[in-house]
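Of the protein chains in this complex, one is absent; all others appear in place.
Chains: A and B, in written order; residue numbering restarts at 1 for each.
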Amino acid sequence: MDLGWLVSTVSRALAFGVPLLWGTLGEIYAERSGVVNLGVEGMMILGAYAGFAVAQTLGHPGWGLLAAAAVGVVAAVWHAFLTVTLRANQYVSGLALTLFGLGLAGLLGRGWEGRPLRVPLGTITVPSLAEIPVLGPMLFVDQTILTYLGILLAVVLWVVLFRTRWGIAIRSVGESPATADSLGINVTVVRYLCVALGGLLAGVGGGYLSVAYRPSWTEGMTAGMGWIVIALTIFASWDPLQAIWGAFFFGALYHLSFRLQAYVSPELLKLMPYAFAILVLAVSGFGGARWRRRAPGSLGVPYVRGER
Amino acid sequence: MRADAGTGRPDRRPDSPPLVRLEEVTKSFPGVVANDRVTFDVRPGEVHALLGENGAGKTTLVNVLYGLYRPDSGFVLVRGRRVTIRSPREAIALGIGMVHQHFKLVLPHTVAENAALGLKGTPFWAPARGVGRRLRELSERYGLPVDPDRRVWELSAGEQQRVEILKALLRGAEVLILDEPTSVLTPQETGELFKVLSRMREEGHGVIFISHKLTEVLEVADRITVMRRGRVVGTVAAAGADKPMLARMMVGREVVFRLTKRACTPGDAALNVEGIHVRNDRGLPAVRGVSFSVCRGEIFGIAGVAGNGQRELVEALAGLRRIERGRVCILGDDVTNRSPRLLSDIGVAHVPEERIRMGIVPGLSVEENLILKRHHRPPFCRAGLLHPASVRRFAQTAIEEHGIVTSNPKTPAKLLSGGNIQKLILARELSGQPALVLAAHPTYGLDVGATEQIRELLLRQREAGAGVLLVSEDLEEVMELADRIAVMFRGEITGVVSAGEAKREEIGMMMAGEERVRG
Partner (left out) sequence: MKRIGPFIVERRLAPPRHVVFGVSVLAVVVALLLAALVFWAYGVSPWRAYAEIGRGTLGTVDGLSDIVRRAIPLILCGVGLTLAFRAQFWNIGAEGQLLAGAVAASGVALFVPVPDGLRLPLMFLAGFGAGALWAVIPALLRVKLQVNEVISTLMMNYIMAYIVEWLVHGPWKGPTMRGFAYTDMFPTAARLPLIAGTRVHWPTLGVGVVAALVVGLILSRTRLGYEVRVVGQSPDAARYAGISFTVVLSLAMVISGGLAALAGVGEVAGIHWRLRSPSHISMGYGYTAIIVAWLARGSPIAAILTALLFGLIFAAGDLMKTTLGLPFQITGVFNGLILFSLISSDLLMYWRIRWRRRGEAWT
């Protein structure tokens, strides 16, 4: 294994990990507030479609990403409406969102299928850092701004979650909504906001795929990344900082499944990330409660005031 | 105790306007009128007790005051001004604080984080640090020691209660509502709480003290309002009240304080526990080297404040929790760490603490719930197939025998009242002539009628020759029913006394961890 190979692998892993990172950060916030959103796949594909369509029409990738974010928010708010306001089953609502999103994006995207994006999101080279031998080309060349924004976002979201008033409110709503409610925190508003943030980030993650990573539209181009995001959320113990390396690890797996095609048949390589996701969750199950940090206490449970 | 609480009482300013007043409040839920035109007030510098049985409507009333429920009719006055309280946030803004019976704390968070939650004036960045300082000030002023950096789940129930009180004080509560505050405290901790309440009285706070225990209401309150079935029976000054009078008001008839307990000769050992160690859900030691035995024809009571390992002990004996060390024998056979099914098959009945979560399957019908645990054995099941006719026959007998009120045996168990759910569980558990009955808090939260019936059932089991292990927080209940009483404290048994010679004070000392000199 030569150095050049390693450099390009790390660099591509980073690029491929970006949508996973954004999606995972969003899901972490949704779940920290007590709402599971299994619709990540649906939100991502809608984001990917909207991002491509708008960027293609308006000729600027920025508008595309904005549209992707907006579509993600709309889809997530719909999930919040069903699960928080109507108290529907969170699993089923999320699944419905995924089915609906995949169907709608496929339906709308028929005309765009296979066309390349006119103006994709450009890559940047970080001045001076890129000069560092080995590390420079690995980490600071050929990435889009979203790679670095994602890492910055993870840090910011960690600080907000663990070092601010908002964070206390969010975590309390996810652990014990009755407590938060009794102290005047509006559980509904907190959950809507967190789920919406989740949709926003998942939308951007999807938009990244069609506007930056592979600037084109293909039906089903998210290829199950949304589900990997759900697994990563657990794997990262609902901690934004841990999501960083989790996302890039799976980014590497995805990338390797292309990279190793010379040696192993491509179909078997493609199942690797999914097999790893199960493996990772199973291994973290071995250690039991000590090794793994708990899920938020009221995850998946709709809050009804006055019910014990 | 009474005397030293009395010295703390300032002038009571009987003419000062009430801090809050609930006027003709009515609140109903499907099928029940929880509050029926209730009027209640509290003045500055007084402790006003709200006395009544479980289900009398006390908690509903204060929930209306705290903005958790909106009254169907009637209104609330705060300092003479009519207000509508739509949420706890508005109640807090009006200077009303509440310590719920089941604490509203975020267990994985620190004390300071809990205090900072939703608190006005905390800094946006590092709020926990900012609030820590104010917490320390307040805890000194009122004598409520806590460490702001500890995680709440590490604290004892008494400490958690202090956190709740501090939370209310931090939010500027002038009126503090305490819902059954002593149910989780040792007698000694109760004394400390009463001292805190005196401090608050001196500082001009109004306290609403909810309880169903006559003794402590008489001890701590200035005025007592008694509720029964959603209505106010009357309000009396504590100075002129006594126990029989309050009891009559509370129950609506003369109360028989003693059950008839026939003499019983204990037989062979039904249960032998030898030095067992059990961990709790967090993996910490909860039961530490406990040994005792229960004979057939005997009720062995375990008293103690909740959270001292009783739950883990009972669960371990029922096969639901791993025993790390030690040995358990039932009827002479070693059954350490055997499965719940095996234990149930050899005659261990278990009346669980969490009756709705564990004792029944809420969505299954009454008859299906009645065969739980024996659904796999004849006559209910043969070769994997259920036998509906036998199930029906058994259910009908059980329903009649135990007076379970249900429209029909196919009704989902979740539609039954609390008392009937407990009767269902006992009917099921006691039906097969058990050798050993594990009863955890069997009458907790039930009305007087159901309580009497269930105590009667346990006594009957004793007469029929079963060994009964009774765990209860209600010291009166343990002293009334048990032949021998053990006290648990921090996972150990601090002493065993026989019921005849037990004194309340002595058991109280043991509940607080004082070792009894065995003699």
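Here is the rule we use: a residue touches a chain if its C-beta (ideal position, glycine included) is under 8 Å from a C-beta of that chain, and two chains touch if they have at least 3 such contacts.
Since this is a predicted model, take the numbers as computed values, not measurements.
Student: Based on the whole complex, identify which of B:120, B:322 or B:376 touches the chain you can't see.
Tutor: Counting the whole complex, the residue in contact with the absent chain is B:376.
Student: Out of B:108, B:285, B:412 or B:432, point to the residue that touches the absent chain in the complete complex.
Tutor: Touches the omitted chain: B:412.
Student: If the hidden chain were put back, which of B:134, B:350, B:423 or B:484 would touch it?
Tutor: B:350
Student: Could you please point out the chain B residues that touch the chain left off the display?
Tutor: Touching the chain left out of view, chain B contributes residues 26, 28-30, 33, 72-73, 318-320, 339-344, 350, 352, 354, 357-364, 368, 372-373, 375-376, 381, 384-386, 388, 412, 414-415.
Student: Which residues does chain A use to touch the chain missing from this display?
Tutor: With respect to the unshown chain, the touching residues of chain A are 38, 82, 86-89, 91-93, 95-97, 99-104, 106-107, 110, 219, 224, 227, 230-231, 234, 265, 267-268, 270-271, 274-275, 277-278, 281-282, 285-286.
Here is the rule we go by: only the chains that are shown with their structure count from here on.
Student: Once you find the CA centre of chain A and the CA centre of chain B, what distance in Å lies between them?
Tutor: Each chain reduced to its C-alpha mean, chain A and chain B end up 45 Å apart.
Student: Residue numbers of chain B touching chain A in their complex, please.
Tutor: Residues 63, 66, 68-69, 87-90, 92, 98, 100, 102, 104-109, 113-114, 116-119, 122-128, 167, 283.
Student: Would you tell me which residues of chain A are touching chain B in their complex?
Tutor: Touching chain B from chain A are residues 163-166, 168-169, 171-172, 175-176, 178-185, 289-290, 294, 297, 305-306, 308.
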